[in-house]
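This report refers to the structure that appears directly beneath it.
For chain A:
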Amino acid sequence: MVLVAEPRQVVAPGELLAEGDHVLGDNAYKIGTQIFSACIGILEVDGNRVFVVPLKGGYFPRAGDLVGGRIVDIGLSGWSVDIRAPYEAMLPASETPGPRGPRRRDLSSSFDVGDMVLAEVLDFDRTRDPLLTAKGPGLGKISTGRVVEISAAKIPRLIGRKGSMISMLKNETRCQITVGQNGIVLVWGKSPEDEKIAVEAIYMVEREAHTRGLTDRIREMISKSRIVEQVAGTQTA
Partner candidate 1 sequence: MSATPQLPPVAKLEQKTVVDLIAKGKRIDERGLESYRPIEIRVGLIEKANGSAQVHLGKSKVLAGIKVELGTPFPDTPEEGVLTVNAELVPLASPSFELGPPSEAAIELSRVVDRGIRESKAVDLKSLVIQKGKKVQVVYVDVYVLDHDGNLIDAAAMAALAALANSKVAKMEMKGEEVVSKGGHHQLPLNNHPVAVTFAKIDKTIVVDPSLEEEQVMSARLTVTIDKNGHLCAMQKGGLYGFTPDELKKAVNLAVAKAAENRAKIMAAAKG
Partner candidate 2 sequence: MNKLPEPKQPEKLIDDKGLRIDGRRLDQLRPLKLEVGLLDKADGSAYIEQGKNKILVAVYGPREAHPKHIAMPERAVIRCRYHMAPFSVDERKSPAPSRREMELSKVIRESLEPVVLTDLYPRTTIDVFIEVLQSDGGSRCAGITAASLALADAGIPMKELVAACAVGKIQGKIALDLSDAEDKYGDADLPVALVPNMGLVTLLQMDGNLTTGEFEQGLSMAMDACKTIHNMQRETLKKKYATVKETVEEREEQEIAA
């Protein structure tokens, strides 16, 4: 196989990536023996597999994904949830924690329109809207902490190789951070200042996701911000 475009560089839709014997990965398509990019993204090559990591784009639901969503409607048997995907998701009442049977009459006593929920995608295919579940550890209504919305395309970078980026963030900011695959990130810190630094760091990852040395720069940014906060704290004290 001959690589025509440079790996780890930005490629545009229709750009020729490779020719010859290769395996077609995500966000690329084939004409004959040529592979082209199907979106604006970063070219990645893994052995013989050629794929593009999109720099932009919405969230496409996959079963097993952890997602954050906002309740947009209450129906007869459950809730409609906006998970920032091309499809609205369904959270059936049967998939939420709480009393079963006739005692559960009023759905709005569990979740209200406008509430944020942490859920898992149970099922999704081409013929139906995504099905969610809020049963499970850590899932359910979110009432505290801060909600950050970033592009779903940047979530892999936020997590990092083997979780390296997210671990660093949690350690350095001293915050609990839950990452939804759909770009919704939940942050809980011991103090509002810690939460603020964590939120800043998350936005920085989104902006600079495709650059090198990001982990170190963020670590630096966090420690600098901490010094600033400490100074501000002593000045007002």
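We take it that a contact is a pair of C-beta atoms (placed from the backbone, for glycine too) under 8 Å apart; a residue touches a chain by one contact, two chains touch by 3 or more; residues count from 1.
Here is how the candidates were picked: all candidates are chains of the complex that A comes from, given by their letters.
Quick caveat, the model's predicted, so the values are computed rather than measured.
Which member of 1 or 2 touches chain A in this complex comes down to candidate 2. Across the interface of their complex, candidate 2 is touched by residues 10-16, 27, 29, 31, 36, 38-40, 54-58, 86-88, 126-127, 153, 207-208, 210-211, 213, 217 of chain A.
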